[in-house]
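Shown here: the complex without one of its protein chains, the others still in place.
What follows is chain A.
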């Protein structure tokens, strides 16, 4: 490839050639690889410090009598796992979230796609959704209990409604943000409407859609917490409320950690999708 060689030698003289092939030179690459190997350790250090301070602080009584130490929390978690309680409640909660998200994500995705691809659908759908979006969906708890009763339906409905809006908005904006010139270029290549959607519009909108997915999943967990605060006899939220009755702060902390881990797991899940689906894209990763 003689032209790439030319490109490179040309950079000194010709100010136009800003586009070199970007295979990194060998020495910095080795540094970067070493740094990458250290990154997990660097990331873990901060967390370990916090845990250590917490352990020492709780043991010395700096954090008051109602704060359990990390080891207390671990012991409580062990007990809950051993008795099978945790698995039971977690199962119930996960089922609720799965059902709610299945409804909410599908609705958000479909509405976003419809509005993004069809002007008519956007005119019909955007107004109502934009006005509903302003309403904090958690304020719907009382009316949902009246409408759907205190059983599962109202809980699933609450989990379903939240994620619709961020996903809808991001799908719509992702589609609107696709470069018109790429669409034109694909059209000039004879790509028909289905091909345009599959090979140009959806891949182009995907980064934004995944941002929406991440926000939507976060809202799903948030809704779960609120939905399980009242009128339930199962689920990790119930576990926490029950623990409050007996001042079992260690169990409360176990549930808090579970919430955090669930959020972390979904985030990792979306990141995994991003890494696979957005391999073509490289953003600024930080120095």
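Just so we're on the same page, a residue touches a chain if its C-beta (ideal position, glycine included) is under 8 Å from a C-beta of that chain, and two chains touch if they have at least 3 such contacts; residues count from 1.
In this section, contacts and distances are computed from a predicted model.
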Remark   = UniProt lists the protein of the undisplayed chain, choosing from "Aliphatic sulfonates import ATP-binding protein SsuB 2", "Cation:proton antiporter", "Cell division protein FtsX" or "Two-component system response regulator", as "Aliphatic sulfonates import ATP-binding protein SsuB 2"
Query = If the hidden chain were put back, which of A:57, A:70 or A:204 would touch it?
reply = A:204
Ask   = Looking at the whole complex, which of A:39, A:65, A:188 or A:233 touches the chain that is not displayed?
value = A:188
Remark   = Even though one chain is not shown, chain A touches it at residues 1, 3-4, 6-7, 10, 14, 16-22, 181-182, 184-191, 195, 199-200, 203-204, 206, 278-282
